[in-house]
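With one protein chain removed, the remaining protein chains of the complex are shown where they sit.
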Amino acid sequence: MAFRAAEYERYTGPRSKRPAWWPLLTATLQRGWSSRWVRRITWISLIQGFGLCVLAYVLNDVVPTWRELTERVGEMAGAEDEIKLDGRVYLWLLNMFVYPVLLPLALLFGYDLISKDLETNATEAYFARPITPASYLLGRTLAFVGFLLAATLGPMLMVWLADYATSEAEHFQEIAKVPLGITLALSFIAVVLALFVQAVSVLTKSGTWTNLIFVVIFLFGSAMASILYNMTDNVDMLSISLLHNVFVVCAYIMDELPKRQDYADPGVVFTVMSGIGIVSFMILMRGLRRRSMLG
Amino acid sequence: MNGVMTVTAFAWRQRVRGLRLLAPLAIALLPSLVLLLGLTFGHNPDPLNLYRRFLVPVSLYFVLPFVTMFVMLPVLQELYSKGAIGYFFTRPVPRWQPLLGLFLGGWLATIPAFLAAVLVPAAMCMAVDQAADTETMTNLTEVWMQTVGGLFGVLVLASLAYGALCLLFGVWSKKPILWSFFALFIWGVLFGTLPGDGQMWSLHYYLFGLAREWCGITEIWTGMFPPVENPPTVFVSLMGLGLVMTVSLLLAAFAARQRDIL
Amino acid sequence: MSAPAIKTVGLSRWYGEVQGLAGLDVTIQHGVVGLLGPNGSGKSTLMRLLTGQIHASRGYVEIFGERMTPGHFKSFRVLGHAPGEDIHFENERACDFLLLLAKLGGESGASARDRVDKALDRIGMTPKANVRLREMSKGMRQRIKVAQAILFEPPLLLLDEPLNGMDPPSRRQTLDLVREYSNTERTVLLASHVLHEVDAITDHLIMLHHGRLLAEGQLSDIRNLIEQKPRRATIRGKGLTQIAAKLLSEDRLSGLTMEGDDCLHLDTRDLTKLLLELQQVGADGQIETLETDDQKLDAVYDMLVGGSAR
Partner (left out) sequence: MSAPIIALDGLLVRYGKFTALHGVDAIFSGGSLGLLGPNGAGKSTMLRSILGLVRPTAGTAQVLGVDARKSGTELRRRIGYMPERDAYIGGFSAVRGLAHLAEICGFPKDDAMLRAHDVLHFVGLGEERYREVSTFSTGMRQRYKLAAALVHDPEVLFLDEPTNGLDPQSRARMLGLIERITKDHGLHLVLASHLLHDVERLCQEVWVMEGGKMRLSGSISDLTAAARGARRVTIANDQGAAFHAAAEAAGFACSREGDGRSFVVHHEDRVVEPDEIFRLAQNNQMVITSIRPAARSLEDAFLEVLEGE
């Protein structure tokens, strides 16, 4: 190693008045992106979206009558519900993105959010600087939500645009409400998930335990929910399961909730999800405030 | 043996003092929560049946592996990860003594959690389960005592074997959480619940064997129990558990001599 | 006791491809011995090998004539050890922690309690006996670490950076304790980075560098062995030019530097002669201060480690 006797210099350049959470947001995105598995999942998701765009083009332009064809097939198979393909397809699509993309990303990316900072004691480096616990949390959560949305909402909107551009005009009426619906659903789920993962990591202070607990809560939430549903025949019991809640939230916001009986009441589901979000937020603020006391 | 007792007391103290017992207790009380919701919202509940059909499996699937992990893993990991185990291993006693002490202390600390997991739901059920005349009452109490005692026995014995596994991973590996999760949950719970002959190789198979005998779950398929044509006898089950515990402890003692501290 | 407190023969340890210690041969009899060396020079590796916490890749250690291996627990009767890492029994009260170790050492009941009280008293922590380690400052935990090492008053005491993080009063107290402890024909091996504190309590040193033994012995002997460097005396006073002229004419010096009007650096190969000469001059009242480099551990350390580092 060589020692270069560089001299210390005072800084005379400009200082911007930008809020402190902005650099945190960009840095968090960067840090998330530098993880190999996060990158892989995101790419897979985007490629999937692109593939579906191509599919939409093929269906709309090459086989314009595919809709009627499918509906006829559905009637022949004896489907009970009246088949309303368009919105339902998007709900199905949404779930295809939420379960294999959103949940693993939340796990992998969530580790980066606070666990790593606690492990390397980065909070001490942050809070000695002009940043408050609230803006720290804002930067981190926004980055997390933004990333999750980019990996899920991005491809979905792509598909929607492709569908819209290639299909005939009246079809637009049927799918007009879709973008708003999926945006709202995904944003809500992403915010709750982000807060929840961070709260768990503040409590456990360890990345491995955080991931383990996250998995356990998802697995056992579902198991418990079905046991309880069996025991009581009360559908609202299913709102214990986060996986179930995610589905109901998506379906409700998109106004595509199936008419079958085994779904909890959306009101209960939203209360449970918001409750998780709010409790997580409170745990986080408390934990971070304590961390901001240096030394 | 003085050394073993001292460390046992230490490990017990470590696990029980302060808020440390909160996490295992929270896990242990989950069946109670399930039951509470079930009793409140369910129609026409038969508490004993409820207890046998749902709470026994929930305790075995969920409470057992996670309480054991939450209690046993930190016992060793906290000491090994910071090199603090050196304070025990630089004393004029052989290394297996402090290890055995940690194991026993950790195991003792799981007992309050298991007690809570077993007794609280039972108390809730019994409060609901009011029999008409005294004769059936005594009879029913006996059945309840058998079921509750049996479940407690299974949990406590099982946590000896699973706890020994956790101890082994704690001494032998630097990532004991992952290994224990794999061993207790995937190999134990999931593998043991699969139908077919493969489940014989999972420790959980023998736990179910014990639970069938002791908790009075005599049918082949009850609630969430996996279907088994020939459930293992109590003797075979106890041998299985004892074997796993002994082998794990011996391997842990061996690993402790081999592994460098830090 | 005839067998040396510590004897290492060709002691080596690798961590994968990283070299911790390479072929160390030292013998330590008794008294306080300072263990010095930059970070990563193998001090902690040596300490861990001496206490049987890790296996040697090659070579062996003898403690009072007995081979030390991780399984050889009987040797721990004669050995007290304060490791360099923080203590990490956060939930324990100081007295409980010490009592636990006392009982592991084979004592029980009242006699264990007695040992704990004595050790706490020695480090001046009796009033803090019931405080949990988590609530203590780092310096206080360091003292508890020393207390557990002297619990059984072992004839061999190994202290790895015991002063790190201590506040000045505790530093002084611990150094006093070490000094006192060694007075009774016992051996203390003290690893430290703070040279002036090592300097204050011992002249016997072991210096490690890059995992190898750099020097071992009395400070002044070590200094004498470094022959390629001339010895330096620095004087301040009045009329230094005349002194310089006189010394130069007598051909005693190998170098001479004047710093300002009142400071003179004199380099020589025969320091004692020069000092006697200066004493003569000094008796006439011309010298205000006199300093020589071999008295300072910093200087010797710099010569040995500073030159070869990087």
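So that you can tell them apart, the chains are marked A, B and C in the order they are listed, and the count of residues begins at 1 in each.
We take it that a contact is a pair of C-beta atoms (placed from the backbone, for glycine too) under 8 Å apart; a residue touches a chain by one contact, two chains touch by 3 or more.
Just so you know, these numbers come straight off a predicted model, no measurement behind them.
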Displayed chains contacting the withheld chain: A, C
Residue among C:3, C:18 or C:200 that touches the chain left out of view: C:200
Of C:10, C:71, C:255 or C:285, the residue in touch with the unshown chain: C:285
Identified contact with the non-displayed chain, of A:54, A:69 or A:122: A:122
Hidden partner chain, residues of chain A it touches: 1-4, 6-11, 13-18, 20, 23-24, 27, 31, 34-35, 112, 116-117, 119-132, 292-295
Touch residues of chain C, complete complex, unshown partner: 37-41, 137-140, 161, 164-172, 193-196, 199-203, 220, 237, 272, 275-276, 279-280, 282-285, 287-292, 294-295, 298, 301-302, 305-306, 309
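Basically, only the chains that are shown with their structure count from here on.
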Touch-based graph of the chains, sorted into line, ring, star, complete or other: line
Chain pair with more C-beta contacts, A-B versus B-C: B-C
Chain A-chain C separation of Cα centroids, rounded to whole Å: 57
Euclidean distance of C-alpha centroids - chain B vs chain C, Å: 50
Of all residues in chain B, those that touch chain A in their complex: 30, 34, 37-38, 41-43, 45, 50, 54, 58, 61-62, 66, 175, 177-178, 181, 224
Chain C - residues contacting chain B, complex: 48, 51-55, 70-71, 73-77, 79, 81, 83, 85-89, 91-92, 96, 100-101, 103-106, 108, 148
Residues on chain A engaged by chain B in the complex (per definition of touch): 208-209, 212, 216, 220, 223-224, 227-228, 230-234, 236-237
